[in-house]
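Moving on to chain A:
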Amino acid sequence: MKQLLINIMLTFIWVAVTGQFVWSNFVFGFLLSFFILWLITRDSATKKYFGQVPKIIGFFFYFLFEMLKANFEVAYDVLTPKFFMKPGIVKYPLTASTDMEITILSNLISLTPGTLIMDLSDDRKVLYIHVMYMKNKDRFINHIKNGLERKLLEIMR
Partner candidate 1 sequence: MLILVLLGFLFPILLLLINKRLKEKLSVFYGLFPFALFLFFVSRLPVINSGEVISTTSPWIPSLGLELSWKLDGLSLLFSLLITGIGTLIFFYSSSYLKGHQYIDRFYSYLSMFMAAMLGVVLADNLLLLFIFWELTSITSFFLIGFNNDKKESRRSAMIALAITGGGGFFLMAGFVLLGHIGNSFSIHELSLFDYNIKHHELYWVVLLFVFAGAFTKSAQFPFHFWLPGAMKAPTPVSGYLHSATMVKAGVYLLARMTPVLGNHDYWNLTLMIVGGVTMIYSAYHSLYRTDLKGVLAYSTIAALGILVFLIGIGSEHALMAASVFILVHALYKAALFLIVGIIDHETGTRDITQLSGLKEKLPIVGIAGLLAALSSAGIPLTFGFIGKDLIYESTLHLEGVLGISLTALAVLTNIFLVYAGFTAGIKPFTGSLPKQFEHIHLPKSSMWIPPLILSVLGVFYGLLPAIPGQGLLRYTASTMQGYPLDITLKIWHGFNIVLLLSAVTIVGGTLLYFILKPSHSHLERLERYSAVSPQQIILKFARQTEKLATWYTGFMHNGYLRNYILTIMIFVITILGYKLFTRVPIYINPTVLSDVSIYEVTVAVIIILSVLRTVTTTSRLSAVAALGVLGYGICLLYVFYSAPDLAMTQFTIDTLTVVLFVLVLFKLPPYLNFIKKGVKIRDMTVSAFFGGLIALIALQVLNEPVNEETSIFYAENSYVLAKGRNVVNVILVDFRGFDTMFEIVVLTIAALGVFSLLRLKIDITEKE
Partner candidate 2 sequence: MMDNTIVAPIVEHLFTAILLLFFWKKVKTQRIISVLGNLMVLNTSSQLFMKVWNNGIHTMQAGNWQAPFGITLVADVFSSTMVFLTSIVGLAIAVFSVVGIGKPRTQYGYFPLFHFLLMGLNGAFLTGDIFNLYVWFEVIIISSFVLITLGGRKPQLEGAIKYVTLNLLASVIFLTAIGILYGLTGTLNMADLSLKVALVQNRGLVNITSFLFFVGFGIKSAVFPLYFWLPSSYHTPPSAIAASFGGLLTKVGVYALLRVYTLIFVPDEFTRNMLITVAVLTLITGAFGALIKDDIRRMFSYLIVCHIGFMIAGLGMYTKASLIGAVFYLFHDIIVKTNMFLVSGIIYKIKGTVHLDKLGGLYDEYPKLSLVMALVLFSLVGVPPLSGFWPKLYLFNAAFDISSYVLVAAIILASFITLFVIARMWGEVFWKDQPETGPGRVMQFDKISIYKQFLLTAPVIFLTFISLYIGFGAANIISLSERIVGEMLDVTPYIQAVLGKQ
Partner candidate 3 sequence: MSDYLIIMLSSVGLAAIMVAAIGIVRMPDFYLRLSVTVKAATLGNGLLLLSAAIYFNEVSVGSKALAIIFFLLITAPISAHMIGRTSYFIGTKLWEDSVLDELAGKYEKDTHELRSDEEEEGLQENG
């Protein structure tokens, strides 16, 4: 199942990058990614991959908004002479558990200005996050928990 999904995803990427939207290119892309997957097959738990399209779109705009917002905050601080930052490293307990979830979450956190993933603990229970504006630790954790992480998990699960 997972194989097939990845396969299709790769096919689309292929078509996107080659930029030739014709059926033969889909076929070729499919065969090619099939070949590559065959080449690199390894066993790991199969996952459910049913994309929930509306949620994804919603999430996209949410993220874009967060990103722009945070960007302005940072830009202001960078461009004005005085620093308003209160940086620190926060331990963030994860709800996300699979590789994919954690990776995407941490990428998203990192892409949001003002936050940066330092590392994931070896037991994958917490993320250490470097935060630029840590007015309140718990509020920050809640903000992520109920915002980014929840919305992401809704899509992923």
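How were these picked? Simply put, all candidates are chains of the complex that A comes from, given by their letters.
One rule holds for everything that comes next: contacts are C-beta pairs under 8 Å (C-beta built on N, C-alpha and C of every residue); 3 or more make two chains touch, one makes a residue touch a chain; residues count from 1.
No experiment lies behind these values; they were computed from the predicted model shown.
One candidate from 1, 2 or 3 touches chain A in this complex, that being 3.
Of all the residues in chain A, the ones that touch candidate 3 in their complex are 13, 16-21, 67-68, 70-71, 74-75, 78-79, 83, 85-91, 93, 106-126, 128, 130, 132, 134, 137.
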